[in-house]
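With one protein chain withheld, the remaining protein chains of the complex are depicted in position.
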Amino acid sequence: MRTKTQLLKVENAGIRFGGLKAVSGVNLELLQGELVGLIGPNGAGKTTFFNLLTGVYVPTEGTISLAGEKLNGNKPYKITKKGISRTFQNIRLFGELSVLDNVKVAYHSLAKHSIFSSIFRLPSHFSGEREMEERAIEFLKIFKLDNVQHEMAKNLPYGQQRRLEIARALAANPKLLLLDEPAAGMNPQETDELMNLIALIREKFSLTILLIEHDMNLVMGVCERIYVLDHGQLIADGTPEEIRNNPKVIEAYLGEEVS
Amino acid sequence: MKKLNNAKGFWGSVVLAVVFAVVVQFLINGGTLNPFYVNALFSIGINIILAASLHLIIGITGQFSIGHSGFLAVGAYVSAIITMKLGLPFPVAILAAGAAAAVAGLVIGVPTLRLRGDYLAIATLGFAEIMRIVFLNIDYVGGASGMTVSHLITWPWLIACVAITIIIIVNFTNSTHGRACISIRENEIAADAMGINTTYYKVMAFVIGAFFAGVAGALHAHNFYIIQPTNFGFLKSFDILIFVVLGGLGSMSGAVLAAILLTIISTFLANYPEVRMVIYSLVLIAMMLFRPQGLMGTKEITSFFKLGKSAQGGSQDANKNTVA
Partner (left out) sequence: MEQLIQQLVNGISLGSIYALIALGYTMVYGIVKLINFAHGDVFMVGAFIGFYSITVLHLGFFPALLISMVACAIFGVLIERIAYKPLRNATRIAALITAIGVSLFIEYGTIYIRGAQPEAYPSNIVPLKSLEIFGVKISGQSILILAVSLCLMIILQFIVHKTKIGKAMRAVSHDQDAAKLMGINVNNTISATFAIGSALAGAAGVVFGMYYTKIEPLMGIIPGLKAFVAAVLGGIGIIPGAMAGGLLLGVIEALVSAAGGSLFRDAVAFVVLILILIFRPAGLFGKNVREKV
């Protein structure tokens, strides 16, 4: 059985841009090991909410804490080090770096060798780089990307780019992984593969995952719980079954099929 | 295995550089190279240092700084004060020039590197102008008429500085720290999300780049007999910028090659300065229109040699593992 300790706690979080409340009063809890979906119509504030969690935006109200530690006001790179890692809706790989180097960048915070030792090529530089390289190659094997490790990221086909982005996010060793529309632009077969991959990494890395997705089949298929965001506010949460039958949710989607 | 090749390539380059340095020294001593060529050689060396240092800021880290002459000026004046006013030896001047420029880089970098793209460009340009105007108004360093400086530069000092600059910048680039900088160039938001302290690395690249620009300033001052604020205007920054752009943003060997090539060309066009500038500007425009990635793109010269060997393994790997 999974432990039921609380990992992420969001209390009354929100942000306003000028007079506009983009997200407000969001209360959300994730337990260790959960796979939770975040859905909502276009412009509901889902990605903005991710940006709040990852420190890209600083919340103007409320608190966000990870495993009891308050995150508000931390810079994104610090939040990543504390254990939240993400992918982006519009893929943001390091295009001119190789697949291997993309993953190595995520290992950067683990590097033990200083700038000084790299500049003067001290032994710690070589051991540190070697360790990173070995880990990165091992890691790429899990994602079946080891055969393209020397390709430039920008030259990968779309599906592999999505996979690489997830791999890179995982390499940063998160406790909580945020996936922003991982299936966007994928065909049904690729989406199936993605679902298997998500299930696999969750087992393997004992992760907690929060997932934004438009593909209802995917969300309803893999998520244990679902939160629904509309106009920057949470309007519902519950199991897929409850969400499917929630009149508020159906109204928010205004005729869009929820099943 | 790769590390072994890596080390072999590195020591190979060092041996080659030493052989080259000794041969040139003999040519200078023997009088085979007349002063005109020796002078051109010194200019090439100084420009290589400038190109390499700006390459780290623009090519690797992607921070579009067009005020590099500001650091050059700081280095030149500080070194000149140290040798001419304080009477200390030349090596001290070189180090102090680098350190002073690095401090200037830190002071200007911390606030301005939060800016993006064209705003950063304008801010760095403004910084260089401020430095020029400051030196123009300090009587201690001669104001507009400048300072006379002894010709202390020698071939061993020059080639040592060039080699150290290249080795340090290449070593920095080919490490996790260099990758952090490249990731900022490629996508700053993603780099941040991957745990890279983007501000720290931008400032670091800026400071290292400024340090070597300062070193180049020391060599420059002790090569040209006189330094004046007008030597360090926008045009000087532009001269350095064109090395990096023409060579290929992100390619060290491209920047170095462009520095060599353009220094030779401008030496021959020294008597026709406006023709030189017209040609430069046309080349720059044509380059952006037809080959915006520069001569080399982000590739290094070594990747062309290794291409055949590692055809199956993927060629991109080659350019990331070269040391010198």
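Here are some notes:
We just call them A and B in the order they show up, numbering each chain from 1.
One rule holds in what follows: a residue touches a chain if its C-beta (ideal position, glycine included) is under 8 Å from a C-beta of that chain, and two chains touch if they have at least 3 such contacts.
These figures come from a predicted structure and were not determined experimentally.
Only one residue in the set B:A160, B:I260 or B:L284 touches the chain that does not appear here, and it is B:L284.
Contact with the chain that does not appear here is found for just one residue of B:S13, B:T112, B:Q228 or B:S266, B:T112. On the side of chain B, the interface with the absent chain consists of residues 64, 66, 111-112, 114-119, 121-123, 125-127, 129-130, 133-134, 136-137, 189, 234, 238, 241, 245, 249, 274-275, 277-278, 280-282, 284-285, 288-289, 292, using the contact rule stated above.
Just so it is clear, only the chains that are shown with their structure count from here on.
Averaged C-alpha coordinates put the centre of chain A at 40 Å from the centre of chain B. On the side of chain B, the complex with chain A involves touching residues 3, 10, 168, 171-172, 175-180, 182-183, 185-187, 189-198, 204, 250, 298, 313-317, 320, 323.
Residue ranges of chain A in contact with chain B, taken from their complex: 54, 56, 75-77, 80-81, 85-86, 88, 92-98, 101, 104-109, 111, 113, 115, 118-121, 125-126, 128-130, 132, 149-152, 168-169, 172.
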